[in-house]
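Every protein chain of the complex appears in place save one, which is left out.
As written, the chains take the letters A, B and C, and residue 1 is the first residue of each chain.
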Amino acid sequence: MPSAVGVVTFPGSLDDRDVMQAVSLAGGTAVPLWHGDSDLRGVDAIVLPGGFSYGDYLRCGAIARFAPVMVEVVAAAGRGMPVLGICNGFQVLCESHLLPGALLRNAGLHYVCRDQALRVESTATAWTTGLEPGARIVAPVKHGEGRYTADTETLDRLEGEGRVVVRYVEGNPNGSLRDIAGITNEAGNVVGLMPHPEHACDPLVGASADGLALFASVLTAVVGAA
Amino acid sequence: MVVDVMLKPEILDPQGQAILGALPSLGVSGIAAVRQGKHFEIDVDGEMDEDALGRIRDLAGTLLANPVIEDFALRVEG
Amino acid sequence: MVVDVMLKPEILDPQGQAILGALPSLGVSGIAAVRQGKHFEIDVDGEMDEDALGRIRDLAGTLLANPVIEDFALRVEG
Partner (left out) sequence: MTVAPPTVDTVANAVDDPDLEQPYAELGLAPDEYARIREALGRRPTECELSMYSIMWSEHCSYKSSRVHLRQFGDLPKGDRMLAGIGENAGVVAVSDTLAVTFKAESHNHPSYVEPYQGAATGVGGIVRDILAMGARPVAVMDSLRFGDVDHPDTRRLVPGVVAGVGGYGNCLGLPNVGGEIAFDPSYNGNPLVNALCLGVLPRERLQTAKASGVGNQVILYGARTGRDGIGGVSVLASATFSDGGPAKRPAVQVGDPFQEKIVTEATLEMYDRGLVVGIQDLGGAGFTCAISETAAAGGLGMHVTLDAVPLREASMEPWEVLSSESQERMLAIVAPESVEEVLALCHRWGVIATVVGEVTGSGRLEVDWHGERVVDVVPATLAEDGPVYDRPLARPASLDALQADRAEDLPRPTSSAALRAELLRVVASPNVCDPSWVTDQYDRYVLRDTVLAQPEDAGLLRIDGGPLGVALALDGNGRYAALDPYVGAQLALAEAARNVAVTGAEPVAVTDCLNVGSPEDPGVMWQFAEIVRGIADGCRALEVPVTGGNVSFYNQTGDVPINPTPVVGVLGIHSDVTARTPMGFARAGDAVLLLGTTREELSGSEWAWVAHRHLGGLPPAVDWAAERALHAVLAQAPLASAHDLSTGGLASALTEACLRNGLGATVTLDDGTFVALFSESAGRALVSTPSPEAVEDACAAAGLACLRIGEVGGTALVVAGAFEIGLTELAAAHTGTLPALFG
């Protein structure tokens, strides 16, 4: 039986079905999870997808963080379950303190949707073992609040511990400090990314096929762990 | 100098509504209404005199707020 | 009850910068700095006592502001 990847739907989640399709393309089983349920339905890994949870009116991810399902997600992350937050999901992970720092309004003040070149900085996370260290990959960014910010000490620690997962290259779309596009926690099971790997799985409808490796990585990771 | 900009009372405030809607799941009770607006802190060169006040009032009514949907309030602070 | 939330001073505020940058073309001079934040007006059910104040302070520190990047100030009004 293929490994089960849960995809959480908050009110206002948008890329939830897109992530489920990407999980299936990678050979996994996608399981929908509902924000209001305190039940992870036996999944092996979790994705918090992109979108505008609760409209993102207050601060991106600020309200979603308090959804009942997040109590379970935080606990599972603590037990080492792979968790990936994409875009709004990354914002939720920061708001939940599963990842350090915060994502602020883009420096250019506009929402930005573009195909973005990235450099793979760490392949030591549950979600990136299938990528080549140092590789240039392309995935879309599409957000208005993706400027990664943390204090200098935190940034230095992230760099020092190899926890910057991907970095923007050939132009920084949002003014993120140190061109950071994605980070991981100390254990390497929780990853937050502003770019959208689920929109980089099939060149017909995405920016490239480079993102499929992230979903393949986690399927390998959970099979290996089982 | 502080300028607070709020949607006019008869206009829908989706942001305030979203916050109000989230309170029960946070276990917060006893709050009847929340409205969200913008808050600007403006430092003026030189004296904060009548003239400067007039300029900030103009700015508030043109750039900071759209009087069609928003009200603003000025306050001297600090 | 009013809560004002501002980005911490060391964090770049592009919105404030953009407003400042737009002033010359509007013919406004004499403004040294602009920072933009959020302003919340909260109506409490019943008395505005110590207890209610405590609840709003908690709310401000958990939901309305993100202490990683923002500071907040409380003010009783109206």
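By our rule, a residue touches a chain if its C-beta (ideal position, glycine included) is under 8 Å from a C-beta of that chain, and two chains touch if they have at least 3 such contacts.
As the structure is a computational prediction, the values presented were derived from the model and not from experiment.
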Displayed partners of the chain not shown (whole complex): A, B
Touching residue (missing chain; options A:H97, A:R114 or A:R136): A:R114
For chain B, residues in touch with the removed chain: 7, 9-14, 17-18, 21, 66, 68-69
Residues of chain A in contact with the chain not shown: 11-12, 14-15, 17-18, 21, 36, 50-52, 54-57, 110-114, 140, 142, 144, 196, 198-199, 202, 204-207
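In this text, only the chains that are shown with their structure count from here on.
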More contacts between chains, A-C or A-B: A-C
Where chain A and chain B are represented by their mean Cα positions, the distance between them in whole Å: 34
Mean-CA-position distance for chain C and chain A (Å): 29
In chain A, residues with contacts to at least two other chains: 58, 63, 66
Chain C, residues touching no fewer than two other chains: 63-64
Footprint of chain A on chain C - complex, ascending: 7, 11-12, 14-15, 18, 63-64, 66, 68-69
Touch list for chain A against partner chain B, complex: 54-55, 57-58, 63, 66-68
Chain C-touching residues of chain B, taken from the complex the two chains share: 4-6, 16, 19, 22-23, 26, 28, 30-46, 52, 55-56, 58-59, 62-64
